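Only one structure is covered here, and it is reproduced in the block below.
One chain of protein is taken out of this complex; the other chains stay put.
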Amino acid sequence: MSAILKAGGLSRFFGGLAAVMDLDFEVNAGEILSLIGPNGAGKTTVFNLITGTLLPTRGRLQFFEKEITGLRPHDTAALGIARTFQTTSLFPDETVLDTLIVGFRCRTRMGLWDALLKSGRARGEEEKSRRKALETLSFIGLAERASELARNIPQEAQKRLAVGLALVTEPKLLLLDEPMGGLTEEENAGMIRLIRKIRGQGISILLIEHKMKVVMKISDRIVVLNYGRKIAQGTPTEVSQNSEVIEAYLGAGYAE
Amino acid sequence: MVLLLQQILNGIMLGSVYSLVALGLTLIYGILHIPNFAHGHKYMLAAFTSFFLVTNYHTNYWVALVIAMAVLGLVGMGVERWVYRPLRNAPHINSFIAAIGLLLMIESIALILFGADFRRFPPLYDRPIQLFGLSVTLQRLLVILAAALLIFLLQLFLKRTWLGATIEAVAQSPEGAQFVGISIDRVSSLTFGLGTALAAAAATLITPIFLVYPTMGSGPNLKAFVVIIIGGMGSIPGAVIGGLMLGLIESLGGGFISTDYKDIFAFGALVTFLTFRPMGLFGKGAR
Partner (left out) sequence: MKSGRTSWLVAGLIALALIFPQFVTNKYYLNILIMSGIWSIVASSLNLVLGYTGQVNLAHGAFFGIGAYASALMMLKLHLNFWLALPLAAALAGFFGFLIGLPALRTRGSYFAIGTLCFNIIVTLIIDRWEGLTEGARGLMGIPGPAPIPIPWIGPIAFKTLTAQYYLVLGFLFLTLFAMKRILNSLVGRTFRAIRGNEELAEAVGIPAMRVKLLSFTTSCFFAGIGGVLYASYIGFLSPELTDYHVSFDSLVYIMIGGVGTMAGPIIGTLLFVTIPETLHVAAEYRLFVYGLILILMIIYLPRGIVGGIGSLMGKKTKGVP
């Protein structure tokens, strides 16, 4: 398996505080890699560094051998890195379908003149965006909710919509930040199915999740962070037997 | 050389006035997180209040100052209660627009009641005195001294009194302050009153030097905004230092480069800061 994302010596300081320190890890093509660690271990910061929301103080990031350190979020998104947010982030006034249509914008090329003249390219891309949005809606199982307002649908559907929004950008790497936060057992299962379906499409997944049972079940590999540093990495079995990891969690491991 | 010192002194005087107005603005911003666009117009009302007190009712200048501060303080509290408080949870642009509406109303009231004429304050402290070889009117010195005194008193109030502490608490964390039982409503009201009173003081201090007329508020209003952007919105030292800086820039730029374009220096400075350092010198993070 080849690595599509490589982080080397990644560090991020806030004043004197090291949120992430000297982090080396890789995400391999087609795998589900989970990032775990106690609260405040720096997991979301890693996501922010990868997408470019935050700039690293030190270190490098490469995506498909291409240097992406210092690129801004819209650039990394265009290159194929998509994400969801820990607190579900959606467009407040859009319908479910419109949300996905605008998500596909980065894959279209029409400009102001195309819009004014309603050129062939404009019409073609609008049609394509709509089709792509509907396809993604079916994929995530929200087709019946297409014309509802995104902010009015139930929380679980919102989480799926956020995943769908990331998916419609045609990413090669998907960063999911606690996609199962606040979900019931049954909803968890649904989300697990969805994540596996996504991997089945050939998309690599980097996952932050607190629910250990889920993490153990779904991950190919796990990276464990504590106080911003990597303390372990490996298969779920390897990691669950690592003494440092157990110590860091103080038995919070299989709580879910 | 004398000219330079003269300009510097003028700059400090102007700067003191700007600082006072900006202080009021920054206090209000610190609590309500909206730029109170109508601030300059309350300044204008204060000027008219003291003007009439002194000319028509022959009140002592300093008494008029205090009365003007009190009256405008109440006006400020009223504005907070009826215009800004209903908008506290709405998007910020709504408060901004309300401020514009308020500005239009106050300006029109002044025009209707007072007419558009320029009034001149009766000379009170016009005697020039010699200071380090410079000739200045006493009034100008008084502006600087009075402003410094007010700023000092404000600092004492904020740092040493319980009320002042509650204001700082709400500015830092409204939720936390509520948690310990502080009433946001009352603090907002008080802060607004205080901020407006400061502007009133500035107006009364400066008007004997310049003229009184209904549109006199817009200049200081904008300059005050320039000051708090340069100094940092919500920062008190920022307002003082920013005010002095602006006063000096205007005075020196106007004196030595061009009076015609002197206003441009102020706004040019603003645009520069906005571009390179939007949070200002002491700002607490861009909005």
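Lettered A and B in written order, each chain numbered from 1.
Definition applied: a residue touches a chain if its C-beta (ideal position, glycine included) is under 8 Å from a C-beta of that chain, and two chains touch if they have at least 3 such contacts.
The model shown is predicted, which means the values in this text are computed figures rather than measured ones.
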Neighbouring shown chains of the undisplayed chain, as defined at the top: A, B
Residue of B:I109, B:I129 or B:L153 in touch with the missing chain, whole complex considered: B:I109
Touch criterion as defined above, residue of A:M21, A:I101, A:L137 or A:A248 at the omitted chain: A:I101
Chain not shown: contacting residue from A:T45, A:T69, A:T136 or A:T169: A:T169
Chain not shown: contacting residue from B:I209, B:I264 or B:L281: B:I264
Touching residues (missing chain, whole complex) on chain A: 51, 53, 72-74, 77-78, 82-83, 85, 89-94, 98, 101-103, 105-108, 110-112, 114-118, 122, 125-126, 129, 165-166, 168-169
Where the missing chain touches chain B, by residue: 34-35, 83, 86-87, 90, 92-94, 96-98, 100-109, 111-112, 222, 225-226, 229, 233, 260-261, 263-264, 267-268, 270-271, 274-275, 278, 286-287
